[in-house]
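Scroll down for the structure; my scribbles are underneath it.
Note that this complex is displayed minus one protein chain, with the remaining chains in position.
Coming up: subunit A.
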Amino acid sequence: MNPYRRATLLCSVGLGTTLTFASSHWLLAWMGLEINTLAITPLMAQHHHPRAVEATTKYFLTQATAAAMILFASTTNAWMTGEWSINDLSNPIASTMFMAALALKIGLAPMHFWMPEVLQGLDLLTGLILSTWQKLAPLALIIQTAQTIDPLLLTLLGISSTLVGGWGGLNQTQLRKILAYSSIAHMGWMIIVIQYAPQLTLIALGTYIIMTSAAFLTLKMSLTTKISTLATTWSKSPILTSTTALVLLSLGGLPPLTGFMPKWLILQELTKQDLPIIATAMALTALISLYFYLRLLYAMTLTISPNMINSTTPWRTQTTQTSLPLALFTTAALGLLPMAPAILMLTT
């Protein structure tokens, strides 16, 4: 793509999200979300591959539906209460519609069905933007309105997302779909605690962005999209297979890696709020996702697959991709647990 066009589109994506962050009026928030959607659409379809175009169409339709619902909900709220401000969402019909629309935007179950198919049609870098940056604006809106939304709805969205994220990923062999289901599961963890301690949602989001970026950038570095090609990455970069193994375990939430931190803090908050059964249920659903992370781990690092490999030393040739972001994200995805008090202080 023409670099000027790509720069303009990326800046517009950033503008849309930032506009939503900065807004206190629902129309401005909606406008930011729409700019975001419109700007990322050409980025998603840039390869003009039929699969990419299909993914773009699905994404556009779902996001446009969600944005239209936001518009409808905000006008309903304005009609009922006369308020356009984001923080004053007092009408229960409007607040439930908002939550449903924002859940559709970020891919929470049961509004998650578009996520795996859209992510599958994209190349890895655009998929990374979809999984990380595109979640920021809707989550900002959800955090601001969480106090007024029905608690039962938030809890149901959270638990069903972790369940769907776990079970849906079990049968996948395409890595982008696996990462989509992992995204759904992590969003579930973020939503369940939003009504009690929004700073934990931010911590969960931050650690999720770090770990997902590490995962996507690894796949981009070794140019793999399926489990069968993942099995041959040991010859492309042996060190990457070892560190990505730990990143996968971090995504699964095993101590003492970073991925354990949001789970621990969220479980602590849930038990403080006298919800130990929900806490136990969430913890056990994380085990389902761990199963497919473990399968990826086995395929990539712990076994040498009997695939035909044309040469066993492609690691000798230097890659042309920049490795600094991958190195940063991988280190952060593995070592941030001891810094949990500092991170908590930063977000409170």
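Criterion: a contact is a pair of C-beta atoms (placed from the backbone, for glycine too) under 8 Å apart; a residue touches a chain by one contact, two chains touch by 3 or more; residues count from 1.
The rule we apply is simple: contacts and distances are computed from a predicted model.
Protein name for the hidden chain, per its UniProt entry and selected from "Radial spoke head protein 9 homolog", "NADH-ubiquinone oxidoreductase chain 4", "DNA-directed RNA polymerase" or "Large ribosomal subunit protein uL29": "NADH-ubiquinone oxidoreductase chain 4". Only one residue from A:Thr8, A:Ser24 or A:Thr280 touches the chain missing from this view: A:Thr280.
Within the complete assembly, residues 242, 245-246, 249, 254-256, 260, 264, 267-268, 271-272, 276, 279-280, 283-284, 286-287, 290-291, 294, 298, 301-303, 337 of subunit A touch the chain that is not shown.
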